[in-house]
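Please read through the structure below; I'll follow up with questions.
Shown here: the complex without one of its protein chains, the others still in place.
Presenting chain A:
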Amino acid sequence: MLEVTGFTKRFRGVAALDNVDFSLNEGEVHALLGENGAGKSTLINLIAGTFPWAEGVYRINGRTITSLTPHVAQEIGIAAVFQEFSLVPDLTVVENIFLGREQSSGLFLKRKQMRQAAVELLDSLGFHLPLDENVAFLSRAQKQMVEIAKALRMSPKVLILDEPTASLTDGEAEKLFNAVALLKARGVGIIYVSHRMSEIRNLSDRVTVLRGGKKIGTVVTAEISDEGLIEMMVGRPVEQLFPKIEHKPGPVRLEVRDLTTEKRSVIGASFTARAGEVVGLAGLVGCGRSELCRAVFGLEVVETGAIMLDDKAVERPTPTSMLAANVCYFPADRGSEGLALARSARENATMSSLDLPELSSGPVLKFWRENETIKTPLANLALRPMAPERKASAFSGGNQQKLMLARGLMKPFEVYLFDEPTVGIDVGAKADVYNLIKSLVEAGACVVVSTSELPELINLASRVYVMHEGKVVAELAKHELSEAQVLSHYFGGHA
């Protein structure tokens, strides 16, 4: 029902998408797979009318379309969940869900009806959200749920999902998959982008693989193995995803005692992390593990409890004092807390290490040394394209995540706090990040990883703390680590 041929899109002369053909049938889930920067989001943005295509033919239901705006795309019945979201921070959840599609009678909005419809929509999806809160105050996971609900506000004919599960936990993702199955049965065509192989395998009928803006091929999912897909995607056979980490737990570096935040997102949590080990924080999104990391880094107001570094209590932590104490934090929400999107990749990478002797003497920046200094960390992370002068906003979602990570690698820290370090990055880059964690730990650093990806924890961590409703409910040692074990503590009870 939807067919594009010869699609090409250039950004300042560089082809982000090069002569790509793609088609979608009714009731089909068609997955897009590719490394970070392969052009998946670009293809989707063209189909949804975000920006115009340079060359190519766009046909939908036999009609040829010459130009498209997001507004027109929605009239045709194309709805999209964007990777970088399309939510307005100063409007509430309900207002965002109906933005651009308000229901009114005459001049006036039908506010009650819209609210009611939003409640029904969210209920049918099983998402629970504060309806009248401004979106600016929501967590990334909650924003993701709003973005999904928004795409489903009118019954779409084509639904585009660009990494919709990147910040959802398994429970929430499951609800989304149910909704997808339902829509599929109703004949809706779905374009699905994800870096998670299991999702692609379970949901999709066909897969199109992109690499470097070109189409590598379209295959029927059932007829190809995961290894085959990954090989198409990266152009070489796969190596092992998770490296084997030698944990040599040394002295306790970071200790948190009975910590309670003012907002009660964390209640009486305690944990320790030693030099030379990876400590995992597990739990549902919203269970307080992100806030725990943020509190340690001075981003949440602590009400009671102590944070100790090398057995010394830290009074009133602030990001500046924690960085000075060699603690480094990588936020989950790279857009709002991490990157200065309008500045270059280079400036973003060196932002928190400009006081290094390599980079400055006194107030004077040694800007001529900057490029030299960032080369290795960026190469280790395989930034694509390797263009340090490009604005952060012009990188693909996954490459923005790598820029965030690069920032913490500029100088040696002793304690690393990672919040969802591999959100939205491709399989190859994930392996790079895991190897990076391995080299940090084996060099004696103390690493704390908060993540919703269980395989990550089980393969990387030497110990895992499980959180539930702000409290630490379990501590699991390496030999107790299995998906079932960790999951059994997710809801607070014991299985």
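Just so it is clear, a residue touches a chain if its C-beta (ideal position, glycine included) is under 8 Å from a C-beta of that chain, and two chains touch if they have at least 3 such contacts; residues count from 1.
The rule is simple: contacts and distances are computed from a predicted model.
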item: Listed names "Ferredoxin", "Xanthine dehydrogenase family protein subunit M", "ABC transporter permease" or "DNA ligase (ATP)", matching UniProt entry of the absent chain; value: "ABC transporter permease"
item: Of A:27, A:56 or A:126, the residue in touch with the unshown chain; value: A:126
item: Contact residue for the chain not shown (choose from A:30, A:150 or A:215); value: A:150
item: Candidate in contact with the missing chain, chosen from A:17, A:60, A:287 or A:404; value: A:287
item: Contact with the hidden chain (one of A:111, A:214 or A:257); value: A:111
item: Missing-chain contacts mapped onto chain A; value: 48, 50, 69-71, 73-74, 80, 82, 85-91, 95-96, 99-102, 104, 107-109, 111, 126, 128-130, 133, 137, 142, 150, 171-172, 263-264, 284-287, 301, 468-469, 491-492
